[in-house]
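My questions will all concern the structure given below.
All protein chains but one are shown at their positions in the complex.
Just so it is clear, A, B and C label the chains in written order, and each chain counts residues from 1 on its own.
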Amino acid sequence: MTDVTAEEYGCVPSMAPVFLMQARVYYEDTDSGGVVYYANYLKFMERARTEYLRSLGFQHSGPAASGDSGSAEQGAAPAVQFVVRDAHMKFVKPAKLDDLLDVSVLVSRLGNAGLDVDQVVSVGGQTVCSATIGLACVSAESLKPARIPAVVKQAMTHKIVEQHHQ
Amino acid sequence: MTDVTAEEYGCVPSMAPVFLMQARVYYEDTDSGGVVYYANYLKFMERARTEYLRSLGFQHSGPAASGDSGSAEQGAAPAVQFVVRDAHMKFVKPAKLDDLLDVSVLVSRLGNAGLDVDQVVSVGGQTVCSATIGLACVSAESLKPARIPAVVKQAMTHKIVEQHHQ
Amino acid sequence: MTDVTAEEYGCVPSMAPVFLMQARVYYEDTDSGGVVYYANYLKFMERARTEYLRSLGFQHSGPAASGDSGSAEQGAAPAVQFVVRDAHMKFVKPAKLDDLLDVSVLVSRLGNAGLDVDQVVSVGGQTVCSATIGLACVSAESLKPARIPAVVKQAMTHKIVEQHHQ
Partner (left out) sequence: MTDVTAEEYGCVPSMAPVFLMQARVYYEDTDSGGVVYYANYLKFMERARTEYLRSLGFQHSGPAASGDSGSAEQGAAPAVQFVVRDAHMKFVKPAKLDDLLDVSVLVSRLGNAGLDVDQVVSVGGQTVCSATIGLACVSAESLKPARIPAVVKQAMTHKIVEQHHQ
């Protein structure tokens, strides 16, 4: 993704560890070419991002994540959503019915108002599809650009640091 | 549909003419069995119901139809939605990629708070899938059961009478 | 399902125990009504049927199940598929984003060439959607009606007996 400037996102190089999720291929995911319908990889990737955010403690989070801090001092963090702003996908080899997919999530850039997520879908160690998904943080109410709540950003960073210390 | 009593819907025998819509089968609609994925017939049928309602002058209408009368005298009709309450489907023969589907809409029962719609999907005159879809009318705000607005009911009945006079 | 005669399927009353699977609701499953798009319950139900068959040892089985006996004496059982022949669905109350669905599978009739499966989707013990799905067994090659392989039928029956003895 060369079309997003570091300035725009206020990015720092990511050291985020990889989050992994598995998903099974069912009939609903395939097409008459006998393989997974390519648009559906965006669905598998979103499921994994959702579970990644859930693992950090954030619900309602597909592209949308409500940052609910529960902090008594600051009041609740403003409710935000992550909306998909761009997607750059490569379809490497087809996955088939009954395949067990490994779907990875790696925050490759973490900015003030958005982030990039690198994702790979693989079967038995072979890459099926890879993508970089650009997410923008918006207010859940106005849908206008918003800062990523500190609690969300800390959780992502904390997870990085935590794993680097293991 | 033997499980819905006439009383419950306040039904009268329908004389509604058949509304028809065509839809093309694309890759997105198929599965690795090489045919249209059966759940997708519900989508084709809903598209046809939506266009049927649009032909009567009602927008925002998938399962949801807002009865917007636009009449200054009576005020706007209450905003309602039609939600799918039950579906009885028979899958007769498969449709394939690139097939041109004929999708029919026939209001077979028109009650006070709901209606039944008989629908057939066919290819070249051969039935592919048939279904009876039961719809309940609900308030767009509270989502509680509501009367079908008179303007909607009249439009459905008017169309019947109109066609019977042709 | 009153429209399928016992004779047609050669049915015996089922004593099958309930198979359960859980599934999460993601954005892909919802519609702009703010709830799970009703057609998608057919997908959740198929996932559960697929996992039920997988638990019995049968792969490639969404609607399709290849009965692979592995028996040296008879050779492999003929490859068959289960195709959905009818579906009778009731939509009771809506499920929402992030809900965790419980999806049940109960073989309610087991015939020679087909079976009926009763399925319930619930959230926190509350029924969301219930359905009876009629499946026909067909040859994987000719797609013509075929007997359910003995090995599949035995597995289904065995599981029943097994659980009744627990």
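The rule is short, and it goes like this: a contact is a pair of C-beta atoms (placed from the backbone, for glycine too) under 8 Å apart; a residue touches a chain by one contact, two chains touch by 3 or more.
Keep in mind it's a predicted model, so treat the numbers as computed, not measured.
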{"item": "Selected residue (touches chain absent from view) among B:Q22, B:Q59, B:T127 or B:Q154", "value": "B:Q59"}
{"item": "Residue of B:D31, B:E46 or B:D118 touching the missing chain in the full complex", "value": "B:E46"}
{"item": "Among C:R24, C:R54 or C:K96, the residue in touch with the chain that has been omitted", "value": "C:K96"}
{"item": "Chain not shown, touching residues in chain A", "value": "2, 31, 33, 38-40, 42-43, 46, 62-64, 81, 83-91"}
{"item": "Residues of chain C (touch criterion as defined above) contacting the omitted chain", "value": "27-28, 30-35, 37, 39, 96-97"}
{"item": "Footprint left on chain B by the chain that the document does not show", "value": "24, 26-28, 43, 46-47, 50-51, 59-64, 97-98"}
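Here is the rule we use: only the chains that are shown with their structure count from here on.
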{"item": "Approximate Å spacing (C-alpha centroids) for the pair chain A, chain C", "value": "32"}
{"item": "Overlap residues in chain C, where contacts from two or more other chains coincide", "value": "43, 46, 62-64"}
